[in-house]
Structure formats: structure tokens, C-alpha cells
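Part of the complex only, each chain left as placed.
The letters A and B name the chains in turn, as written, and every chain counts its residues from 1.
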């Protein structure tokens, strides 16, 4: 894994609210009873966010905001910014501030960063697996409810690309839409007539026959669902650059390279956001 | 896996808000452009939530609320309630209502249920693995920010038990607290003096020497961190019923049985909530 040039940062406006809600969830009406009983109110401390595994970093803005929410004077020095690759034992950031604040915000900070770095790390594995091909690794809408902005950002930190944000910003015509509309032609015509002119249209197909029907229309992308590599290769040839080609279904780290080598433009992987294990991060206090 | 008797349902008050926020995230300002273009406004449909893998169900209230938020007249019949075990191909619920509503709420419903059922399923695996021992499987605070209520509920659906809810409802004294308080004695005394009388106190120890120091005090539980099974067994003997014993660290499906057989009361597993893969659920439309 190498460092990704990250051009689309997390919208600043989303961070404060998510952190405030997460802290409220953990602190409740009483706060951190253990820390308040055992740590003097004015004690200060320095702690390091370290990784215990290899991975890609994501979520530092949320961690920083969590500590600052409890102690606005917290110093937060970043050693490895978001989208960096880190090895076990690496220090990602150094935090200096009120000791109670650090201990009370620790879990919220790590819960955000661990999950987001887990997604970035899994994404980076897929990106690495297809290195040298033209295929981009893209996410899906299979994200954790309420955390989509953060998870799509984490995918970008791992070198992946974002598919549509939600149901509102792109058309993706699937089986049920086609049936209800009375066929592929009707569905595409209806979508073209009603979607805004800045909205792209993608159509999902399961077979080359369906693909042929779709290609009678001008669409922006075709989603080739659950096709074997050889079929994908044939599909790419049929499309011949008239639309972006996206493979989905049956994608895992064992199969992704073969899929990429079929020449598809995009490979979408739901697991990036719905099944990435956490990156094992910890907070170590300096003596 | 067998059916769990579920006595602590999800607080009703949390469901509506989470579903509304999740739908807002997916529908944005414009809604489902694909569905609105291709499906008649008054079309109705029937669809089934089916599982493609073996697992434990969790999150039906959220799915139901998602469909009802878009069509209040939706009928939602549950075939396998939360905490049920289901086999691949099983129908979990049947939804009848406005076709646009079903298609537009599908992903939100499945994102909640898939994640929660994934947690329930992984929990159930751990519970099964320790069957016949006295050990209970418990969760941690390593939950997805903003979703703790749902994830702790999912653990209960899988037959697990909940550890403390947050920083506020129980004392858990760790290394840093002990150092800052000037030793185990001070830390426990301070906690006892300042925590409410209905708040239990647990102390984390890494060694039997530390455990001995803790046992000089009356505490409700001891967290035996990263101990080998033989050490755990010794620890359980030392405690001799004076406190609950909880094992944590190095727990996975390969090691959990041996840990349980040491006689500990509780085994806490962060992975239940931070690294459970999604349960593969799908929505199938009836022709």
C-alpha cells in the first residue's frame, strides 16, 4: 500500500455533530465515573494513538474533535495523516491535554478511527490487488446507517472511489425497475426524460443479451452483475468504450484481480463498508 | 444456534429517529430518482426479506419502520422474529405496500438488519462455542458511534449479554486510573466513595499479583486481561466467588472454549460489534 493523494476531504460541517452525538452516547447524563473518581481534575497527560496492525489511516479529524470537545486546549499532532499507510507499532498522532478529557474521549476517538481505518485498510488491499490494471475499486450504498459520509471518505482514504452518494444523485436501473417500467427501453427512456441533465444513468444487466438491449441506448455506465471473468471480458468488448463498465458480485480478494484483468473500468465491493474488520488501534499513555 | 428468549427489547423511542435520519441520508433532497422515473406512483408490490446465509435475526423493528416511513399503510409480516436462527433461503419477513416505498426504503432496511443480524450471528457463534460452560459472552464499548443501542440489542438477539452501556453506569478501573490515583487501593477507595451506590465496580488486572491486591477490597468484578487459560484458571480459584470474573483479550472462535472452560463467569469480545461481517440479506420481489 502506498500513500494516496487525497483530494476530497471530509466536509468540516459533519464532524462536530457526529462527535458530539457519539460523546453523548458514551458519557450519558453523568459522565465518566471511573475517571472522575480517580484522576485529579487538573492532571495533564500525553498519549499516542498507535496502530497494532498494518493499515491505512482514516478519521483523524473525528479523533481530534473528540478530544477537543472535552478539552478545547488539547494539542493534537499528526504523525501519519489520513490516507497514510502505517505499520504495526507506528504512532499515528500524539495528544497532549487534560488527562480526564483524554481518558473520557478515548473510546469515541478510537471507535471512529478504528472503523474508518478498517474500511480504508480493506479498500487499500483491493486497490493493491488490482494495481496495474485500469480498474478502480468503488464502494456501494451498503454503508452503516448514519455514517455514510464517514465511510465513503474512508474508502477514498484507502485509494478507492465513490459510487453514487445516495438514491438522489444518479440513476441505477435494476431488474425491478425494468419490469415495472415495461422493459429496458421504457425504463431508460423514462429515466432520461425525468432525471436532471447532470445525473448519470447506469443500468444493471445479468446477461449479454440484456447488455445488448441496453447498448441500443446511450447510457453512462453498465453494471455487469455476477458475471464470470470470461463473460465480463466479452461484455467489455461489446461495450467498446460506449459506457463505463462496472463489475459487481462475487468480488473478494481472491477473485478481484481476475475480474480487473477483464478490462472493466470499475469493480464495486459492498464488503468495503459492510464487513471491514476494525483496524486495531490503541491509546498509549506516556509515563 | 437456538432461539434466545429475548427479554430486553429495543427501546421504541430510538427507532423512529434512527430510521428517519438514515432515510434522509439516502434520499437527500430529491428522493429515489430511479424509482420515481420508472415505477408508477400507485403501483403496489410484495417483497420478501430473505437470508442467503445462516444467522441470527436482528433489527426487524427498524426495517418495518423504514418501509412505514415511506408508506404508512405497509403490511409487515414477520416469519422469523428477532433472535431467531435462520437458514439460507429462509424468509424473515413479508412486505406488502406501495412499490416505490418498498424500493426506496430497501437499502436502509437491509443496511440496519444486515449489520445487526451480522452482530447477532457472530454473537450466537460465540455463545454456541461455550455452550455447557457457565461463561456468558458479553459485549464491550467498541461499538459503532451513534449505533450503540442497536448493536447492544443485536448482541442480546444473539444470546450474548451486555457489559456496561457507557462510561456512566459502571466503574471500570484500568491501568491509567490506578497510576493516576496512586495505586490500586487508592483507586478502588476513590471509586467506592464517589460512584453512586447502585454502580458496580470492576477492576482490570494483568497479573495474579495485581489480582491479589484487588481482592483485598470488595469489588463486583475483575477483568482478567490477556491471561492464558491456565492463569485464568488460577485467577478464578483465587477469586473464589468473591467477585465476577471476566476474561478479555485474545478471544476468538478458536480460543473461546478453552477460556470458558477455565471457569470464568464472563468473556468479553470486542469483535462482536467492531468486526462482525454483515449477514447477507436480500429483498426479493414476488412476481
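What we mean here is this: a residue touches a chain if its C-beta (ideal position, glycine included) is under 8 Å from a C-beta of that chain, and two chains touch if they have at least 3 such contacts.
What you are looking at is a predicted structure, and each value in this text was computed from that prediction instead of being measured.
Here 2 copies of the chain are placed, and the complete complex recorded in this file has 6 of them.
Keep this in mind: only the chains that are shown with their structure count from here on.
Chain B has its Cα centroid 22 Å from the Cα centroid of chain A. Within the complex formed with chain B, the chain A residues making contact are 18, 21-22, 25-40, 43, 45, 99, 103-104, 107-108, 110-112, 114-115, 118, 141-148, 165-174, 176-181, 186-187, 190-191, 193-196, 199, 270-271, 274-275, 277-278, 285.
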